[in-house]
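Of the protein chains in this complex, one is absent; all others appear in place.
Naming follows writing order (A, B and C), and every chain is counted from residue 1.
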């Protein structure tokens, strides 16, 4: 075991997979010699050269489509969007081609492709560099969506993503990139569709996504001082979504809060709330609560930006409300 | 009052608004002399000419962006996507420009623009011509989303959409285009955010969207023969979403089923279920049920296509299950 | 415009081009009738009049080369080796179809013969084909990828982004623009200030030619050189094949108002099939009887395909969720 940052862990995963399989290549803006806007590919260009670390013109739709075609004939592309916001120009390709070609070919084609990019609000990145988008992607059959929160999960899930024959979105909140954590020396993979109980507790369950896992853990530390015991679940993959782990927890605690930085309407939190209520109705001692990012484009000024996302204080407040129900 | 088809009603609305305001214009493929793939603009080219009925090259992203710019300086574009599926290439413009410019300009710009297009499964239109997409759009702050089911609603809501200073998606299920209904002779507008109770009942509430309103009404007729009394609610607008009307109904019936042709995960149905459970927990005698389109790309062959969407039989079955809970 | 070179093709190669074009034409005519009778539940865009392009290009390809096609893709599918049976069954929505009934006319997949898909959306074929070429180059193979697309795709961003990437990275890909002069009812001249698509393509710095798309020998020759370049690692080539569809945009649609009956008639007279037929006879490469025999064989093959499609079973609704994911 070593302590690595989230970014180092994903770079290790990528390097190992590129060494393992010569069909794996990365495409994006500034991922060649420059090593990626977020350092996703530092040092790899020297090792693998320009065909496998391909700097592109500013054509997000274009290289999304190109990589989809590349994946159909034996390539295993990792598309690096830098900021996930830029994926939007490629939505047509992703929804109508990438996500559908396995099905439309009746399983005779596979689609081994990974899309990665930074998500999330923070650092005054402002409205064009702060999006989340995962519920939109999770709404599309044929796609997998991964939102890891720790270096350990990031490495194991990225390796699974690169080896998967399905299209996978691997989304990295900009605030988790520097988070440190233990990572085994030996190789490991983490399967999709298994939520992690990141903290055990008995009074209520909180499901938190991505960076919100860390914010939630902070509020739990505070609440623990008052003897409040919270169970925290990180779904890790949004599609497939492991509601069994959530249901098991709710059976124990009777209460559920979902903490998500992304907008509320038609969100992952709505889906979780709907499913857990449907299947765990009798276990619930109170209606499920959700807290989400404010329903507004993301503003720039620090006091405005801070006002649009949940933080440890607002999460703790919500937990107390939930317990009082 | 006259009986009109849904299509005729929307054409009437568009014509009246184009007559009223010279800044209203339509852009899309084949909406000029040809009158639109769905007849949305038949007869208008002769009347208003090419600047106001602008046939475009096949550049959905391009004219989405163009019309967004046009709306910023006093134009009132109606963007006709033909099939809404083609909007996907314009997602970047819609989410990052159209939806955000009012906010980013601190309210000094307005965005009077309507996007319309056909949605829905049916007629072996196959996977590239059968999408729905409304939960994705409803997830985006700054957008309005309208999914009418009757000629009356379509006319009144389209007029409201064209006069609105917000970007509005007006989505027409291909199966409702030919539906007939009463439409007043005099002008009327229907405000956004007001669901319609299209059938009153006492045993359970069904919220149905678009074409599913008609399919649900058919199953209610069947169930009525057995003395089962169902209340049916059509939200009409998905964003804003009128949950008050739903809550009031659930207070009376104690049971709720949501029928939506679109995919389940992170859907409008999930949002409704989450909200109604949160606010109406004590009124619910059973967990909320949802039925949705199967989570798969839409297949072509009639027996496969029929298998992916709810129909009067499967809806009736679901209602009976709900009543048995 | 590249002129038809005196051909170096053998008689049997010429006859096989002829057979393929006739096969496409007869199949389309059957499909059109089937659509009228209601046997085809979805849309149906025929390739009638444009047969020389798919035929001339695909005759240069190996089975492991790949093509990406459009909404008007029946000709490409047949030219790459899909059987009339498997294609017709698909349009009839049967489980014996190339896509097992999941696809219909605009979603034909047969990776076994290198048909990587037709598309209901205009544009993607260009990007997907460029991507397959990227993998071919990455893995050091000499396989070749082909994008077919119409004049309507030329103004779309996918054209711009795709052709440029093919050019700057010297990928083994052919860009085949089937310029039939209209996108649905919209004339190319009304959406472009420049007349030739090839001129637009030249802005990306790749070899770009105008070809008579109704002359299968001209298409074949131009494609042969393009395939040679691609296989040799010399990069992509752009071919604008000027042509015309002589039926309506899609079956059941009106075909008046936007073009004159004379224009249609004129192009019917320039049928690529007639042109090759006359050439074969006048050059004494094949006697009329032999051509008639080919035609009769194709006729029988296509009749059989229709029977096959009609009598094939529907797909089982219980399988509807299969293959959304790979595992």
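As a convention for this text, contacts are C-beta pairs under 8 Å (C-beta built on N, C-alpha and C of every residue); 3 or more make two chains touch, one makes a residue touch a chain.
All values derive from a computational prediction rather than experimental measurement.
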Contact list for the unshown chain, restricted to visible chains: A, B, C
Full-complex contact with the absent chain, from C:200, C:275 or C:323: C:200
Contact with the hidden chain (one of C:45, C:160 or C:275): C:160
Contact with the hidden chain (one of B:109, B:247 or B:317): B:109
Absent-chain interface as seen on subunit C, which is shown: 155-161, 164, 167-168, 190-194, 199-200, 202-206
Residue numbers in subunit A that touch the chain omitted from display: 29-30, 33-34, 55-59, 61-62, 85-86, 89, 123-129, 294-297, 299-304, 306-308
Touch list for subunit B against the chain that is not drawn: 22-23, 25, 51-52, 54, 56-57, 59, 61-75, 77, 92-93, 96-97, 101-111, 141-142, 144, 164-166
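Definition applied: only the chains that are shown with their structure count from here on.
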Chain at maximum distance from subunit C, centres defined as averaged CA atoms: A
Euclidean distance of C-alpha centroids - subunit A vs subunit B, Å: 30
Whole-Å separation of chain centres (CA-atom averages), subunit B against subunit C: 37
Per-residue multi-chain contacts in subunit C, two or more chains: 99, 102-103, 107, 119-121, 123, 157, 324
Subunit A residues counted as touching two or more neighbouring chains: 61, 92, 96, 103-104, 141-142
